[in-house]
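Missing here is one protein chain; the remaining ones are kept as they sit in the complex.
For reference, chains read A, B and C in written order, and residue numbers begin at 1 within each chain.
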Amino acid sequence: MSSQTASIPFATIQQYEQIRERTEYICLPLEPEDTVVQPIVDVSPPKWHLAHTTWFFETFVLRPYLQGYKVFHPKYGYLFNSYYNSVGNRVQRSARSTITRPPLSDIYAYRQHVDENITKLLESIDEDKISEVMKVLELGLQHEQQHQELLLTDIKYILSTNPLLPAYKVSKPLQPFETEPEVKAKYMDVPGGIYEIGYQGKKFCFDNELGVHEVLLNDFQIMNRLVTNKEYLEFMEDGGYSDFRHWLDEGYTMVKSEGLKAPLYWVQEDGAWYRFTVYGLELVDMNSPVTHISFYEADAFANWSGKRLLTEFEWEAASQVYKPRTGNFAETELLEPAPAIAGAKGVQQLYGDTWEWTYSAYHPYPGFTKAPGALGEYNGKFMINQMVLRGGSCVTPQSHIRTTYRNFFHPDKRWQYSGIRLAR
Amino acid sequence: MSSQTASIPFATIQQYEQIRERTEYICLPLEPEDTVVQPIVDVSPPKWHLAHTTWFFETFVLRPYLQGYKVFHPKYGYLFNSYYNSVGNRVQRSARSTITRPPLSDIYAYRQHVDENITKLLESIDEDKISEVMKVLELGLQHEQQHQELLLTDIKYILSTNPLLPAYKVSKPLQPFETEPEVKAKYMDVPGGIYEIGYQGKKFCFDNELGVHEVLLNDFQIMNRLVTNKEYLEFMEDGGYSDFRHWLDEGYTMVKSEGLKAPLYWVQEDGAWYRFTVYGLELVDMNSPVTHISFYEADAFANWSGKRLLTEFEWEAASQVYKPRTGNFAETELLEPAPAIAGAKGVQQLYGDTWEWTYSAYHPYPGFTKAPGALGEYNGKFMINQMVLRGGSCVTPQSHIRTTYRNFFHPDKRWQYSGIRLAR
Amino acid sequence: MSSQTASIPFATIQQYEQIRERTEYICLPLEPEDTVVQPIVDVSPPKWHLAHTTWFFETFVLRPYLQGYKVFHPKYGYLFNSYYNSVGNRVQRSARSTITRPPLSDIYAYRQHVDENITKLLESIDEDKISEVMKVLELGLQHEQQHQELLLTDIKYILSTNPLLPAYKVSKPLQPFETEPEVKAKYMDVPGGIYEIGYQGKKFCFDNELGVHEVLLNDFQIMNRLVTNKEYLEFMEDGGYSDFRHWLDEGYTMVKSEGLKAPLYWVQEDGAWYRFTVYGLELVDMNSPVTHISFYEADAFANWSGKRLLTEFEWEAASQVYKPRTGNFAETELLEPAPAIAGAKGVQQLYGDTWEWTYSAYHPYPGFTKAPGALGEYNGKFMINQMVLRGGSCVTPQSHIRTTYRNFFHPDKRWQYSGIRLAR
Partner (left out) sequence: MSSQTASIPFATIQQYEQIRERTEYICLPLEPEDTVVQPIVDVSPPKWHLAHTTWFFETFVLRPYLQGYKVFHPKYGYLFNSYYNSVGNRVQRSARSTITRPPLSDIYAYRQHVDENITKLLESIDEDKISEVMKVLELGLQHEQQHQELLLTDIKYILSTNPLLPAYKVSKPLQPFETEPEVKAKYMDVPGGIYEIGYQGKKFCFDNELGVHEVLLNDFQIMNRLVTNKEYLEFMEDGGYSDFRHWLDEGYTMVKSEGLKAPLYWVQEDGAWYRFTVYGLELVDMNSPVTHISFYEADAFANWSGKRLLTEFEWEAASQVYKPRTGNFAETELLEPAPAIAGAKGVQQLYGDTWEWTYSAYHPYPGFTKAPGALGEYNGKFMINQMVLRGGSCVTPQSHIRTTYRNFFHPDKRWQYSGIRLAR
């Protein structure tokens, strides 16, 4: 993580408060029972997210830097460590639903306790520690934003397994743009050449974005928007899920063994396709981007359509060429992908709406090194068997994303807001 | 179920209220999060127990007998059916933790709704339906008492998986009897001959107790109390868990593959043995009966000691000979087994404290027939691969148990209050 | 095992030779590759059977009783021990297909080596050891006969998994009896009363038949022959496999999860039902007894037909009343069940054709004790979770079976020649 500060600006304190508050805001619609279950290993209980993000500040900021700090509870370190071997033993990832106690109210008290002590620390910190603390604090906030996104995806999954299919939100925000008629697919040029890849700015970034390096690319073309549900349905109706020729072998094996026929959350009733959304079950909106698909499905769709996915380097190059860094992020409060804007030019939806699967493995950039100590476990140890996704989604905070941001999931995962952009 | 009544006695209404209230009393110490998780398939979420027992009355009493009854919620039938194929689809047993909604408060409202309507029904019922309704009502209450016992065993298991090992109860009731010094093991005669087995009275019993039949038994002797933790520890310290000669082959395979070394809930710290109880972690009381053991462990212990387990017929015969039908039941509120009474004569602890594993498979008695319709699914379809247990335990309601009562579990199960009595 | 001898009779030596030769005769049609595979854990490789039965004589006869005996190979004890913990480590049951070496020819050399040394021992044995050796020798021969039956069932299973469905035998022996027209089902009386159960003779029996004891039975009626394929097909065509009401719950779960619709080895082609036999794929013979069914299927069929299965005590009582102890055994070389004999009286097929599932758990008789040492592991440690079958089958040697013989398998097993007889 690269970060340079001189003193603790007011903006930081305010940002801390805003981000911490937003996490709790996300959990407002939940019943206590919603916050403790773990229907699949990938999905963590919301209560655990609330506590783990707090544990991060307690462990990496308060304990080392706030003199005389007393931990809120001696066992919370064990309960709410995620995967940091350096920090000691922990509850196995698959056993997070055992944490029925402490109850939700205790976790909110824990959050308050830590927040108050962070404020105390920030008001009293030694001049020579400021830069060090600020770096960890910023990492903690970035970390909390990542968990805000996971909270939303995990809550959606939890509610989807409930036989009642309860809605997370009741009313939908107005959409400010024209989204009819459908934006036609076009392919926009990106010139070949040497591109600089990786983060070069002076603000925060994760260690996996460092190691700026040049990459040589050929000319290519990029689709002007994300692939829509309508286009994906054509693939389905053309027998896409039962024609092995479109698929990677491991993907086809998964399709057969799990009987997949549509994206996650799609259900067919009386011939019509519905999908489970944060608003409950809705008719599939044909102009919206397809989402909740695995890499395998993205790749099969691309093969079927005679196109291909981008590499992460091509994506980053394209985003240097086509610059609008706005999009449908968590801040719009829609929390589902929205159709491309009718009449807009250039390349839309590079940011927000859905993460875009790339055909790049999540590997280290040249010269990558893990930080020493626990924070070195943040990214590096996951650099195998996962694919890079780019651009953020409708549940990513806008302030969290960058052109160089590398998200990563195993190619079979479907519970994230993942989608497709084609190249040729 | 056999039951004969003439009119709805006041006692029945009172009994209904008492049993229903006790179920809620059992759940009082729980957090909402405790009520939704399902750490193993055997253990159902407490919220599910609260709702399922209510669903039983709604489905089998209110819907058929209360004219104009409106179900509380159209989906609850799907959510809270346990295993009645006749009644329609249901949530898979292993997926009960998906029911985060309806929240606990809705379930209490559901209970109130059904209780009010039951009262209404009982006040207005047609003369010619009384006998029929009373039978189902009684079955529903017996059923609820069974779930009270399961609630206590399941809550204990849920709390035991929580890394904080929270206690269910804070203070322990006083014990009214002398339990020191240890009662020495003696073997008491039961004469051979023909015994009548099965329920012959005019009160309630389950269908699996019917089919009264004569069984020819040899002379045998029965231990005067349950096997204690002290005796079981001797078995452990004599290498009982690592000497295959004591074990049934499937039991020994389980011991090796799961690394078993002690009863469920026992943990060793600094050389001393503790066990998780409803009061939290406690030193093992050596004079108390051993409990939370599988049939395999009970049988291995018996082999090690040169004795054997009883058959269910021997147990029933012995209980015809040695009559004290009292014991440490749920009503004492101890909820853990207690030591035998010092100085008492005869055979102690036949009832209460721990269920006694017998070496009898849970099979139909001669002439057993399943009732037609859904209630025929109550017992008969489970008559394979399970062993009979007799006598009730410290979490069984005293009013629920009989000499002829047949409980049954698979031989590997350990989460019930199961224990050992020897014969020779 | 009970056995009394005074000296080694010539008949014994001859019997030894005959039984040992028959084992090899059974394996004659096999390719070496057929002898090493293990398609499911239940099925052992034929080569392993050939070697294990030989190991039994080497371990329990030659090593203790033949002075100066040298084991054929120092590692064979490890390779070919089945489940005797007392005798030391062994290849895991599930890993028997790893024994590609020694090749089949070595195993035949091993058999010859042991056979020669057995002959040597029998010619030179001390007078005072004769009785002891004869007992173990007889057990070894009975054991080898059990493995002859398993060889045939395992070979059939192995060939059935081969995509070519090769036949084990080419030509079928002539059937000496009239089997047309179909024998109508009748129910024959067995009077109630006290019956003596268990082995009382002076010849060989297994330890699980000892503990003679009296059992009190009610009057009942027994079907005059085994249930036929025709009758079973009526059950299938009446939706038997999809109506939960006929089934034990664990049976119905298995039917659903494995998609069962017919007995093992049945396949439907163009509307007609075929079954895989030792002669390859054949049209189902409607008058032959149904076989290769699980206990669950036998019990469901009985429920569907409004009858029930017998207990093992009822079976033994009926066979005391209806005495023809002949039947279609392995000696007929048919190796598949045959139709009942037209015009015959009394109760047919009590012996041979198919094992008859009883509704009795395989538990110890009163007073059962395990022999000390390794041979005590023969039967006792399997007395849980299995059901008793009676009467032998078309692959059982006639000389091996008795009225009191107790076979046992888990209720889900289908690869044995198991069938159905009804009672009411």
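Basically, a contact is a pair of C-beta atoms (placed from the backbone, for glycine too) under 8 Å apart; a residue touches a chain by one contact, two chains touch by 3 or more.
Source: prediction; values computed, not measured.
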### Query
Of the chains you can see, which ones touch the chain that is left out?
A, C
### Query
Which of C:Ile158, C:Val190, C:Val215 or C:Ala298 touches the chain that is not shown?
C:Ile158
### Message
Can you say which of A:Arg63, A:His213, A:Lys261 or A:Lys323 touches the chain missing from this structure?
### Response
A:His213
### Query
Which is it among C:Ile19, C:Val36, C:Leu264 or C:Ile401 that touches the chain not included here?
C:Val36
### Summary
Missing-chain contact, candidates A:Gln18, A:Asn85, A:Thr119 or A:Gln268, resolves to A:Asn85
### Message
Just checking the interface: what residues of chain C touch the absent partner chain?
### Response
31-37, 39, 47, 75, 78-79, 91, 95, 97-104, 158-159, 161-164, 166
### Query
Residues on chain A that touch the omitted chain in the whole complex?
83, 85-86, 194, 213-216, 218, 244-245, 247-252, 295-296, 299, 359-361, 363-364, 366, 376, 381-385, 411
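Here, only the chains that are shown with their structure count from here on.
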### Rounded Å distance between chain B and chain C, as computed from the means of their C-alpha atoms
38
### Summary
So, in whole Å, the Cα centroid of chain A is separated from that of chain B by 47
